[in-house]
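Structure incoming, see below.
Note that one protein chain of the assembly has been removed; the remaining protein chains are unaltered in position.
Then we have subunit A:
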Amino acid sequence: MASPGGQGGGALSTRGGGGAKRMKWALELSLGNTRSRGDRQGGQGDVVYPIGYSEKPVPDTSIQETDKNLVEKRCWDVALGPLKQIPMNLFIMYMSGNTISIFPIMMVCMMAWRPIQALMSMSATFKLLESSSQQWLQGLVYLIGNLLGSALAIYKCQSMGLLPTHSSDWLAFIDPPQRMEIMGGGMVL
């Protein structure tokens, strides 16, 4: 806080407030500036902008043509992202093995969760791809990539034996059969 009145005001102010100091006097040179802005800009507070200076950057319109290609490329990047991850996932899958322990399970969870998350936020991705001309194709590729990712996760679950596909997985839910006959007896007492 380097307001000019601060030097003398220290001795004059009787109320020792922490932040909210009342100034004895202030000289405002630039008309457009509010006090708060002057505060924020610190030392530039009393500098007057030259004429023609705009605080907003002026958009550059000279490279519009190449940008279009870039957007396309960028959109393809987004669309192909899930597919590109598959080899990586395959490698992780191979490395983590089929034993059931905390790390492989975490990996599988991550592998399964990421495509699902992506599929759930599909509309957001579509919005991203809006500017592209091949929006639908890219969307489809993105979808396929994610589906492949989740299929891979399911396959991993299957190979780890986490899927309830065997009859033994449902064994605990079989109720004991109801008894139709009542029988008793024994040796003649």
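What we mean here is this: a contact is a pair of C-beta atoms (placed from the backbone, for glycine too) under 8 Å apart; a residue touches a chain by one contact, two chains touch by 3 or more; residues count from 1.
Keep in mind that, in the parts below, contacts and distances are computed from a predicted model.
UniProt records the chain missing from this view under the protein name "ER membrane protein complex subunit 1", selected from "ER membrane protein complex subunit 1", "Translation initiation factor eIF2B subunit delta", "Cytochrome c oxidase subunit 2" or "mannitol dehydrogenase". Listed here are the subunit A residues that touch the chain not shown: 161, 166-169, 171-172, 174-189.
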